[in-house]
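Shown here: the complex without one of its protein chains, the others still in place.
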């Protein structure tokens, strides 16, 4: 199977080059911690926190998949050039409406450096009073 | 070829049912009218303005593609259930960084009612002084 | 909307360059004319008959979609490099099991020259004796 890389594979980056390599391939999830049952919640995903990724013909972020545990919810695909061929943070806002609490992870694919996953992000779903 | 529907195919909806059918399948683009060369611009796409679309197993919004004229920039794909199985506006924020002015259109696919396109949206790219 | 090109847009190629351009972007469907209800039928799609297409970073066949009228059945996506970076016919065999007669078309996307469609191909579905 393709290897899946994760920032926590390394304890502490040995140098800035390694930090750059890991950071720019890491999907970061930003969203609220909770949402009311069935309401829309925005899930922002951004590739890289301090370092940015190229957008070249054979080296770019190919896709960003949003998962709830074993279930894929949605996937953003980029053609090379969507970021003008520049080095930049690939970014997307997903909008989902969970009915029960979810444990989100993101799987992102760099066409040169393979699959990368985010940390898990729990979103608690609040049910109306009197329901389970 | 698959037929591609557009809200302007009808001059004026004959009744609310028809208005509902056309509106909930129409992708609406919201974004700024201009951006500096190479800067990131957010392109919000929302399906339906006044009416919402089901999110059922065999009837949901399957994908939303963002085009600049003949060039596809990115595509969001949804698995059924991403919106909790509820009737809702499918929505996504794309982030692109155009180097030259773009003419955006969206092609969206309903797994039951086929392909739908948005109105075109021009985004003017402002180049630094002294450049073309 | 993105323009959709078709070989029949030109009556007769003016020269070999034009013939090359149209042919190598045209999806050709090869399959049987009929199938028994619910049985698997192989649908071969090949890009180009006499002329082949590049497989370069920013210029390759990005996807091949199989449609039955307004309904998308399946989609093959290629990353650049799947054909070794060489000029070649992109090709795929889909397997479908129609329950009723279908009218197939293919929509293919070249990352440099946009959307192209095939001729329609009818496949007649034979129902067991005594059924409709």
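A, B and C label the chains in the order they appear, each numbered from 1.
Operating definition for what follows: a residue touches a chain if its C-beta (ideal position, glycine included) is under 8 Å from a C-beta of that chain, and two chains touch if they have at least 3 such contacts.
Here the structure is a predicted model, which is why all the values come from computation and not from measurement.
Undergrad: Out of A:29, A:43 or A:115, which touches the unshown chain?
TA: A:115
Undergrad: Hey, which of B:4, B:79 or B:120 is the one touching the hidden chain?
TA: B:79
Undergrad: Which chain A residues touch the hidden chain?
TA: Against the left-out chain, chain A lists 1-4, 6, 62, 67, 69-72, 105, 107, 109, 111, 113-115, 117.
Undergrad: Just checking the interface: what residues of chain B touch the absent partner chain?
TA: 56-58, 62, 79-81, 111
Undergrad: List every residue of chain C that touches the chain not included in the displayed model.
TA: These residues touch the chain not displayed: 37-38, 40, 55, 71-79, 81-86, 88-99.
Just so we're on the same page, only the chains that are shown with their structure count from here on.
Undergrad: Which angle of rotation, from 0 to 180°, maps the CA atoms of chain B onto the equivalent atoms of chain C, to the nearest 5?
TA: 180
Undergrad: For the two copies chain C and chain A, is the contact made of the same residues on each side, with over half of the numbers shared, or of different residues?
TA: Counting shared over all numbers used gives more than one half: same.
Undergrad: What's the distance between the Cα centroids of chain A and chain C, rounded to whole Å?
TA: 33
Undergrad: Please output the residue numbers of chain B that touch at least 2 other chains, ranges allowed.
TA: Where chain B meets two or more other chains at a single residue, that happens at 71-72.
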